[in-house]
Structures are given as structure tokens and as C-alpha cells.
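Right after this comes chain A.
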Amino acid sequence: MIERPRVGLLVTCLADLFRPQVGFAAVKLLEQAGCDVEVPAQSCCGQPAYNAGDAKDATALARNVIATFAPFDYVVVPSGSCGGMVKVHYPKLLADDPVWGPRADALAAKTHELFSFLVNVRGMKSVQATCRADAAYHDSCSSLREMTVGPEPRLLLKSVDGLNLHDLAEKETCCGFGGFFSVKYPEVSARMADDKIADAKRTGADTLLAGDLGCLLHLAGRISRKNVPLRVRHAAEVLAGMSDTPAIGEDSK
Partner candidate 1 sequence: MTTDATSFPQDARAALNNARLQGALTHLKEGFQVKRAAAFAAYPIPFESLREQGRAIKQSALAQLDELLVQFEAQASANGGKVHWARDAAEARDVVTRILKESSAKTVTKGKSMVTEEIELNPHLIANGLTPIETDLGEYIIQLRNERPSHIVAPAFHLRRSDVEESFREKHETLPPSRSLDNRPALVAEARGVLRRYFEAADAGITGANFLVAETGTAIIVTNEGNGDLTRLLPRTHIVVTGIEKVVPRLEDASVLLRLLTRSATGQEITSYVSFMSGPKRTGDADGPENFHVVLVDNGRSALVASPVHEVLQCIRCGACMNHCPVYGVIGGHAYGATYPGPLGAALDPGLDGLAKTYHLPFASSFCGRCEAVCPVKIPLTKIMRYWRGESFARGIPRSPFNTGLKLWAWAARRPNFYRRMASAAARVMRILAGKSGRIRSLPVLNGWFVARDLAKPAAESFQSQWRRRQ
Partner candidate 2 sequence: MTAARDTILATLAKGRSAVKPVPNYVLPPWTNDAPGHFMAKAKASVAEVHTLSAVDEAPESILAIMAANQLQPRLHLPSTSPLQALPWHRAPGLKIAPEPPSGNDSALSQADYGIAETGTLVFLSGPQSASSWHFRPGCEFVLLPRYGIVPRFEDIIMRIKALGRMPATLNLITGPSRTADIEQTIELGAHGPRAIHILIAG
């Protein structure tokens, strides 16, 4: 294990614009895990273009990200979705490029989702944080299937003082975000959200946690529109002891 690794934080567009506290929570947790964190100037990992079928733009954005994050020992992402884009899809996008292909592979090898990095690479087993809440944990599809993250956030969340953690009955079923899918087919997307929200309510939870802001903004948006009594947060906020701030959609400042 590297003594004090240099970690580049890929903060993600959604955290950057909508929920900076997720970025600060990630920094705090990484520093607690003995890392030196830097945040190079960044825009987007390119996933929206990639999934819209615009491989050309996605490739250009990928090269930007690869160049930006090359100097670090690790790249950590508080998102299974953006993390999966870098780790799983950059190598595919650039497979035929003799220069950027190997660079994409090198970056993929050192890119990690946040909770997975803390537990599996830095050996973190618990946090010092308090959050009195009944929380249901939602696994994003990319965390489940691309980044294979699941036990790690649960391990850390279980150490949070006062937090009662629940699994969802349908943890393998998508919440309905899917990027632009949520905009193009809103009724189908909303119905998938309703099913996920009902699943969370059935556990008795008053809080919904996940590791991806795409899912969280979509679910929080539906919860708000339907006036469901559920508070929505990124799990990193709880782990970093920042759960006393307004939940997603409730910050009127």
C-alpha cells in the first residue's frame, strides 16, 4: 500500500454543479484514509455523449480526462456511473488507438469508485460519524454491474452511529435514471422511480442513500413531485458526518 498516495478526485459534473458537499465529503474521507487529494480542472467524463451514440465527442472528452488524471497514483470517483465510464468504457472506446489505448488501460487500472477505494485499497473498516436515521440503500446499476461495488458502502454505513440500514427487496432493478432515458421516456422512467421509492418505503426508511447522483437527483426529483416523506442523500455525506445539512432538493439557500 502506498504510504501517502496522490489521489486525483474526479468529482463528476453533477456533484460539481448540484451537490458540492459530495465532493467535500469524498475529500474528507480520502484524507481520513491517508491520501493527498487534488482536484485538477475538469469538465465531464463524456458518458452523456457516449451513450447518445456520439463516439467521436466521447473519445475527445476521454482523451482530456486521461491526460488530466495521468499524473496521479489513483483516480477516485464518487459515482459508479462515471467511474464505470473511465474504468470499463474508456479502454473500449480507445481500443484501436495505439497511443491512447494503453493510456486508457493505465488510467482504468488505477481508477476506483469511492467506497470501493476506501475499503478495498485503503483498508478502511469504519467511520466516526453520527446520523440518526432509518436509511434504505440503493445500488446503482453501474455500481452493481460495472464497478462491482456493494458490500463496501454497507460496511462503512453500518459503522455510522445511530444509522439503521436497510436493503431493498428489488436491489437488482434499475431506478429509471439511465441518463437521457429519463428525459426521452419520462413516464416509463418515473414509473421505475415510483417502484424504487415504494420499495424504499416498504423498509420503513425515512432516508434514501446511494452512491450515484444521477439516481439520487432523479429519485429526489420524483419524491419531491409526489411529496413522499423520504430524505435523499449521497452516502458519502453520511459517512463524512455531513448529514446535518439539507437533503437533496431541500436546500433553499
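Rule of thumb we're sticking to: contacts are C-beta pairs under 8 Å (C-beta built on N, C-alpha and C of every residue); 3 or more make two chains touch, one makes a residue touch a chain; residues count from 1.
A word on the picks: all candidates are chains of the complex that A comes from, given by their letters.
Because the structure is predicted, anything quoted here is derived from the model rather than measured.
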Looking at the complex, which candidate is in contact with chain A: 1 or 2?
1
Which of the residues in chain A end up touching candidate 1 in this complex?
11, 13, 15-20, 22-24, 39, 41-44, 46, 48-55, 57-58, 60-61, 64, 141-142, 145-146, 170, 172-174, 176-193, 195, 217-218, 220-222, 224-225, 246, 248-253
